[in-house]
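Reviewing the structure listed below.
Every protein chain of the complex appears in place save one, which is left out.
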Amino acid sequence: MRLLLMALIIAMAAGLAYAILSLPAESAGLSVYTTENIAISGVTNPVTAVLLNYRAYDTFLELGVLLLALLGVWSLGSTATASQRPSAPGPVLDNLARVLVPILIVVAGYLFWAGAYIPGGAFQAGAVLGAAGVLLILAGWRINHRLVGLPLRISLVLGLVVFAVVGTLFMLTDRQFLEFPPQYAGVLILLIEGLATLSIGIALAALFLGADPEEDDN
Amino acid sequence: MNDILWNLLLLSVPGLPLLLAFPPLHSRLPWFRYLAVTPAIIVALMSMTYSIELSWLLFGIGLGIDGQAQLLLGVSALLWIAVATLFSRKTSNSKAVNNLISSLFMLTMAGSFGAILATDLVGFFVFSTLMGYGFYGLLIAGDDLHHQTRRAARIYLVAMIIADVMLFEVLLITALVTENMSFAMAHQGIAQSDYLTLYLWLVVFGFALKAGIWPLHFWLIAVYRHLGSAMAILLCGVPVIIALLGMLRWLPLGETSSITTGVTLQGIGLIGLLYTCFLIFFEWLKNRSFTMITVYTMLLASGLFIIAIGTGLTDATTWIRYENSVYYFIALLSLALAILLALTIRLQQHHTTTTATQVDDNTAMWFERWPATAVAWAGNIGSHTLPEWRSGWLAKVNHLGLLVCVWKRSLAANERNLQGWTVAITLFLTLAAIITLLLIFH
Amino acid sequence: MINTIFLYALAGVGLFSLGLYALIVHAHLLRKILAINIMGSGVFLVLVSLADRTQGIAPDPVPHAMVITGIVVAVSATALALTLMLRVRSETGQAELLEEPPK
Partner (left out) sequence: MNLIFDTHWVMMLILLPLFGAVACFLWSRQAVTLGLITAVSVLLSVIALTLQVLEQGTLRYAVGGWGAPLGIDLYVDGLSLLMLIVTAVVGVAISVYSSAYFKPGKAKHYWPLWMFLWAALNSLFLSADIFNLYVTLELMGLAAVALVALSGSASALAAAMRYLLISLLGSLFYLMGVALLYHAYGTVDIALLAQQVESSPAVWAAIGLMVTGLLLKIALFPLHFWLPAAHSSAPAPVSALLSALVVKASFYILLRLWLDVFPEANLALSYLLGLLGASAIIWGGIQALYQTRLKLLIAYSTVMQIGYLFLAFPLASIIGWKAVFYLLLSHAIAKTAMFMAAGNILFYGGHDQIADLDRVAQRLPITLTAFGLAGISLMGLPPSGGFIAKWLLLEAIILSGQWWWAIILIAGGLLTGAYVFKVIGFAFTQAEVPHEPRMVPKRMEWVTLTVAVLAIMLGFMAPQLLALMDLGAPFGETMS
């Protein structure tokens, strides 16, 4: 069985390699279109333009995927066992967290801002923010129980909802869903990205935490 | 193949069973029941369109074979073989009764084959009548008849006579309109005449009565309740199917359209369908008799058939498009019903004989044991057709029984294996490889 | 220049195949989840490396955006998978799929 398996996988790899090598050595893909329209996309970084304007619908759904994963994790209930509960952090971790978290938040802010013209953007910034959250959780910090319910949930869905609401608003003015007027595109993308960064960061940290903190409290 | 041989072959399809109906002949021949079906099988297997005119017989009868007839003939021959096998077990003690049953059997068979091959109204009428009365004979033949069966057979006979009178009227009308009684010419003639509506209704009524289509289904159900397996299969597969075929052949479908008649028929068919659905539902709740449910299923199918006929009458072009499928529908219907019936009735009998009290609990169980049942059935065929090999067969049957057990176990094991992660993904990759290779070497 | 691009793409194929192999042969769920991630990385590498066949001008941004989308999907799926694995372990006592066929 093992041998057959290896043979099959090697055959597959060889076939794929052959297929890739048979591709033309030059191909502009869609880069012609992207550069043509970059001026009216609201940003100068082409990747951000694709993510948040040309193919913004993909990004919108993908925020949905992230939220859905969190819903899925929360629906599984608590998995925490005694060994997983972090004991009191050592002094090194504690101090590191105190230093690093502010730096990470600043870095996230920079990444989010820079995304408009150089590599960077909401997901990168969100990931850094998420890392800050993870560090805080490891250091024993827990979210205030008053914020655990609706406020936490609202912050989680904020990116998705604002994305959808902005997209829908322009539907009312004879445009398609997510069709930004060029003159406002830059501002709108910034607004969406900002809130998305926040939601993504919180969602990633929440994913790390596992169960719904509201249920954990009970 | 030369014409004379074809003529002989075609004639022998209904001819040989007719000939074998004579007691002196069939009492001396071994396996005569199977022998009688042989020409039908041969003709069904040859793909050729051919027809002959027997101007010397009655008013001139035509026999012919084409694709549609071939299909029906093939299926019908299969049914007859199955029934013949079942019949050979159920022989009476008295030799005279045995001979009588065999003769009636042959007559019914000759009628059914002849009706399928007939290319004109007269031929169809003659053969189907022969079949109808032959079947009545089979119903009442035998020593120990239940009085209920006699009563049911009486109802059947009355229904047949009324239907035949109707159809005879149709023959007269047609003869008035056209000289040539072949289906094609008769359709043309009748389509242009003033009698069209009367003709349509008489044909539909006559054959609907013969086929037991709702609301003329009363006799069918009454007869059904008291039949053995062989006769039930026969009833489903022969008289009813031939009557449906009659409707197809006699009605000028695809050549003329009669909206009112068509729509009315569709309505009747629809009501019949709904009614039958209710019947089935109540049967489930009340008695759970699978035999009856099978009959109701047939009623459902014939209701549908009536809707199809109605559609054919309203819209000729649609009919021409779908005509062939209707023939397939009939053929498959008879086959499927026969198989279902054979299994149900046999197994229900089996249960009643084993333990009378357990019947209620176990009726559904037989579905799980169908492989074993099939083996037992095959065993019975073997032991009755070839008595001298009986012991050998028994041994083989036992062996097969073991095989079935092994087979069932290996099925479960195979499924477990398929569910294993490694096997599954290896299969997945193999499939990917095969698909890609097929693409490349296309 | 061209050669290195295809080299990266081939490396992607390699990762994809390695991940696939690991996914099949390892019983532990954590390894399976990692294997899926490696396969995903392979696909992303193929997507992103071949985008640079533009001869001088900046690489095609669309595959880059696709990869970012893909990564977020992969992260989400991994998070769900890991939590599910922990739940399976706490219910059955082991982090393996039980229905392996008898050897």
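The letters A, B and C name the chains in turn, as written, and every chain counts its residues from 1.
What we mean here is this: a residue touches a chain if its C-beta (ideal position, glycine included) is under 8 Å from a C-beta of that chain, and two chains touch if they have at least 3 such contacts.
This is a predicted model, so every value here is computed, not measured.
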| item | value |
| --- | --- |
| Chain not shown, its touching partners among those shown | A, B, C |
| Footprint left on subunit B by the chain that the document does not show | 273, 277, 281, 284-285, 288, 290, 297, 300-301, 303-304, 322, 324-325, 328-329, 332, 335-336, 339-340, 360-361, 363-365, 367-368, 370, 408, 411-412, 415, 418-421, 424-425, 427-428, 431-436, 438-442 |
| Contacts of subunit C with the absent chain, listed as residue ranges | 16, 23, 29, 32-33, 36, 39-40, 43, 46-47, 50-51, 53, 62-63, 66, 69-70, 73, 76-77, 80-81, 84-85, 87-88, 91-92, 97-99 |
| Residue ranges of subunit A at the interface with the undisplayed chain | 15-16, 18-20, 22-24, 27-30, 33-34, 37, 53-58, 61-62, 64-65, 67-69, 71-72, 74-77, 150, 153-154, 157, 160-161, 164, 168, 171, 175-180 |
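Note that in this section only the chains that are shown with their structure count from here on.
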| item | value |
| --- | --- |
| Chain pair with more C-beta contacts, B-C versus A-C | A-C |
| Interchain centroid distance [CA atoms averaged], subunit A/subunit B, Å | 67 |
| Where subunit A and subunit C are represented by their mean Cα positions, the distance between them in whole Å | 18 |
| Length of the line joining the C-alpha centres of subunit B and subunit C, rounded to whole Å | 60 |
| Residue list for subunit A, restricted to those that touch at least two other chains | 5, 9, 12 |
| Touching two or more other chains - residue numbers and ranges from subunit B | 422-423, 425-426, 429 |
| Subunit A to subunit C touching residues, read off their complex | 2, 5-6, 9-10, 12-13, 16-17, 20-21, 23-31, 34-35, 46-47, 49-51, 54-55, 58-59, 62, 65-66, 68-70, 72-73, 76-77, 79, 81, 121, 123, 200, 204, 207-208, 210 |
| Complex contacts: residues of subunit B adjacent to subunit A | 422-423, 425-426, 429-430, 432-433, 436 |
| Contacting residues of subunit A [partner subunit B, same complex] | 1, 4-5, 8-9, 11-12, 15 |
